[in-house]
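With one protein chain withheld, the remaining protein chains of the complex are depicted in position.
Moving on, here comes chain A:
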Amino acid sequence: MTSQVSSEAGEALLGEQRSAPAEAHRGTEKEVRRLDRVIIRFAGDSGDGMQLTGDRFTSETASFGNDLSTLPNFPAEIRAPAGTLPGVSSFQLHFADHDILTPGDAPNVLVAMNPAALKANIGDVPRGGEIIVNTDEFAKRAMAKVGYAQSPLEDGSLDGYRVHPVPLTTLTVEALKEFGLSRKEAERSKNMFALGLLSWMYHRPTEGTEAFLRSKFAKKPQIAEANVAAFRAGWNFGETTEDFAVSYEIAPATRAFPTGTYRNISGNLALSYGLVAASKQAALPLYLGSYPITPASDILHELSRHKNFGVRTFQAEDEIAGIGAALGAAFGGSLAVTTTSGPGVALKSETIGLAVSLELPLLIVDIQRGGPSTGLPTKTEQADLLQAMYGRNGEAPVPIVAPKTPADCFDAALEAARIALTYRTPVFLLSDGYLANGSEPWRIPEVADLPDLRTAFATGPNHTQADGTEVFWPYKRDPETLARPWAVPGTPGLEHRIGGIEKQDGTGNISYDPANHELMVRTRQAKVDGIEVPAVEVDDPDGASTLVLGWGSTYGPITAAVRRIRREGGPIAQAHLRHLNPFPKNLGEVLARYEKVVIPEMNLGQLATLVRAKYLVDARSHTQVNGMPFKAEQLAAALKEAIDA
């Protein structure tokens, strides 16, 4: 582990849990080293509770005030066969005393709960890294299952690593013997033992986890206390055993954070909150029509808990009904949303086309995952961009907004709602599995600072006929935005019929007139093309000749890679797109300023295709489709290669 000593924290941190680090020192005479950042990976069987362990460590770390970024990684199977490589579930956490952008490339510390977890993850740990293994699980049979002929703990293959062999299971069972639990029940707490040990190693506050356990198992106080006991036993083990001679301090990242109140938040949670906030700011009830699909279901779960905000959630019979119900609610004046992933978008395509034709506000949230078809449900990818852009019959333009970090999902949801409501159009919100499940600290916004999204329904006639009669024309547009009026049922005098058949400009009546169709197709396109979006900003302190352009969740890895290149003195410019349709008006001019443009994407070059087609720029693609986010180091090498090419 690299042990860079960070500078003294210059700012004070306030918070209930601030006393915890001091407590962490109690009775400790062991050496304490200061680090500026650490990457820990917890790995075990999918039934071992690694995600929970990671979540708890993250919570402790967030409340301590470090900057952090997480990467949960788990199989699609709920309980894959125990002890097998496909069944390994892991959770990586990067935390630091300064601002960080990614969950880290390679773990400094690996916690391996069984041979499968060791085998599946050891390749990512650089030599010199620390490995904590649960020796109890290294029985012959378990090792043979994953192809270890001899114990890797004994055959020298782990030479060069700092291995801590810990009989985690035995120690846990021993610690819980007075609880009268069966061995199997007691063993289940071994993840809390490991969490306790790691919490000691990194001086994490512990009150939060103890409170969490007591609340989680409120109905089973014995289990709650057993878990607390295992957690404390893990802590005490670290403090007393000689194998762990050193513990580490990572100071709060005070200077990384502007003044404010913070919490840790995952992308799907931030996105859910963004939707609730948009509903509040628009003064419209939120209606979610959805069908469960990984990795989007958490948004359905979360919004279902907020009925006291007037949020209606409808779990439909299929993806099509999910968006259908949302569109029906939009017709009725709700802020309507459907949430899904790529396969669901495919099913919703026809209804999205109808929404384009009806020109009603609708948010389509696509938490992208590996494709095609079922693909990799729990892994990340950015390969739905062209589906969102073009995946409909006819000319059916849909604006696209993409968040760049987990916390940014909140603002992106508000922005998508702004466009939908202002322009009366369906809008794609393209998140992905990495943002959805990853988390980072979030500066909690003041409600008073949120954008005003209120929009006006039509209330009376908007057109005077030749004979002087006042009538309502559902397709008479706002000359600025080209948006049509939103006249909701219940408004007297504005009764009208809309549908998917081509409509006459203005009246909205069925029209098969060729010239009218031409006009309507071009008008719908012009409306989307004319959407006001902020200019793309370029970060180019050194006057570089190469621009790296990204979109969506690659922001973290790209920015980290750019920092590496600049640290080594190489100039590189960076721009990141939030709006993919329409592109910011200045994008063409920005691209033209650079000799080289590199576009890293987790697909086979979809943004690059759009950019090359629209701007005639010889943009190079750097692509990766392994279901995982880019690693900053590899990306930096690729960018350097592009600069030098």
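Please note the rule applied: a residue touches a chain if its C-beta (ideal position, glycine included) is under 8 Å from a C-beta of that chain, and two chains touch if they have at least 3 such contacts; residues count from 1.
Criterion: contacts and distances are computed from a predicted model.
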Protein name (UniProt record) of the chain left out of view, among "Polar amino acid ABC transporter ATP-binding protein", "2-oxoacid:ferredoxin oxidoreductase subunit beta", "Xanthine dehydrogenase small subunit" or "Septum site-determining protein MinD": "2-oxoacid:ferredoxin oxidoreductase subunit beta"
Which residue of A:Gln222, A:Thr261 or A:Asn626 touches the chain not shown here: A:Thr261
Touch with the omitted chain, as defined above, among A:Ile293, A:Ile498 or A:Leu607: A:Ile498
Residue among A:Ile299, A:Leu354 or A:Met628 touching the omitted chain: A:Leu354
Contacting the left-out chain in the complete assembly, out of A:Gly54, A:Gly129, A:Gly208 or A:Gly238: A:Gly208
Absent-chain contact - pick from A:Pro285, A:Gly588 or A:Gly627: A:Pro285
Contact with the hidden chain (one of A:Phe138, A:Phe314 or A:Phe630): A:Phe314
Residues in chain A touching the chain absent from view: 11-15, 17, 59, 62-65, 208, 254, 257-264, 273, 276-277, 280, 285, 287, 289, 306-312, 314, 316-318, 320-321, 324-334, 336, 350-351, 353-354, 358, 444-447, 489-501, 509-510
